[in-house]
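Moving on to subunit A:
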Amino acid sequence: MHQWDFASVLDNADVFAVGALGTLRIFAICLVAGLSFGLVVGLGRYSQRRVFYWPATAFVEFFRNTPVLVQIIWFYFALPILMPFSISPLAAASLGISLNSAAFSAEIYRAGIQSIDRGQWDGARALGMSFLQAMRRIILPQALKRMTPALTNRAIEIFKMSTLASAIAYVELLQQAKLIASLNFNPIEAYTAVAVIFFVFLWPMVQLTYVLERRLARDE
Partner candidate 1 sequence: MTILKVSGLIKRFGGNEVIRGIDLDVEKGERIAVLGASGSGKSTLLRCLNFMEMPDAGTITLDGKLVGHREAELTLVRQRIGMVFQQFNLFPHMTALGNVMEGLRTVRRMSKPDAEARAERELARVGLADKAAHYPAHLSGGQKQRVAIARALAMDPELLLFDEPTSALDPELVGEVLGVIRSLAEEGRTMLLVTHELGFAYHVATRVIFLADGTIHEQGTPDEVLKHPRRERTQAFLARHKEFSL
Partner candidate 2 sequence: MAYQWDFTPVFANSELLAQGLLNTLKVTGASLACGLVLGLGFALMRLSRHRLASWPAGFVIEVFRTTPPLVQLFWFFFALPLIAGIEMTPLLAAIVTFSIQSAAFFAEVFRAGIVSVERGQWDGARAIGMTNGQALRRIVLPQAIKRMIPAFMERAIELMKTTTLVATIAYADLLFAANEIAQKTFRPLETFTVAALIYFVVITAISLLARQLERRLAVSGESTVH
């Protein structure tokens, strides 16, 4: 029977703290970059102009249909060969996760915008608004409300995906757990601790999506 010994983990709390900071940093970068670039791509997918529609569609199809870990590894090991500069683990992982999240969130934005009644466009146009004005003032505010649960889910996925950065040795929670486990020979406690930390971070967010989904279902 295994004797659980979390003291060896608690002694290394500062190592985990560094990891948590790394996790939060990459999460913040990918959340902002992924969801905002996703909006641009989503508008391209919504557009009736081929110059916007086709590149956006190709982007979405490619990044949705390849594994994000392959993307990260490609950006880390393959891309530098084409570039005159080296790429840090943070940059490679952020690129992979952000572009992947952009592809997924683009479809959320597109579906959300499409779900708004055509009459809203007509109403905005009748007031003399341009396409962008109507989108910004009338359509997006309504669509965003419907998209909130799906976008929150995306945020949770991004948080979980951040662990993939450990595959290219970016310092985040899982990478630090590996370090602790190898130095203290306590993989059980180290990996259990990192699972618990993620659970504690994410559980409130997951509960929030449930609430948002229920509220949306009720309002519609």
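On the choice of candidates, all candidates are chains of the complex that A comes from, given by their letters.
Everything that follows uses one rule, which is that contacts are C-beta pairs under 8 Å (C-beta built on N, C-alpha and C of every residue); 3 or more make two chains touch, one makes a residue touch a chain; residues count from 1.
Being a predicted model, the structure only gives us computed values, none of them experimental.
Per the touch definition at the top, the candidate among 1 or 2 touching subunit A in this complex is 2. Touching candidate 2 in their complex are the following residues of subunit A: 2, 61-62, 65-71, 73-74, 77-79, 81-82, 159-164, 166-167, 174, 177-178, 181, 187-188, 191-192, 194-195, 198-199, 202-203, 206.
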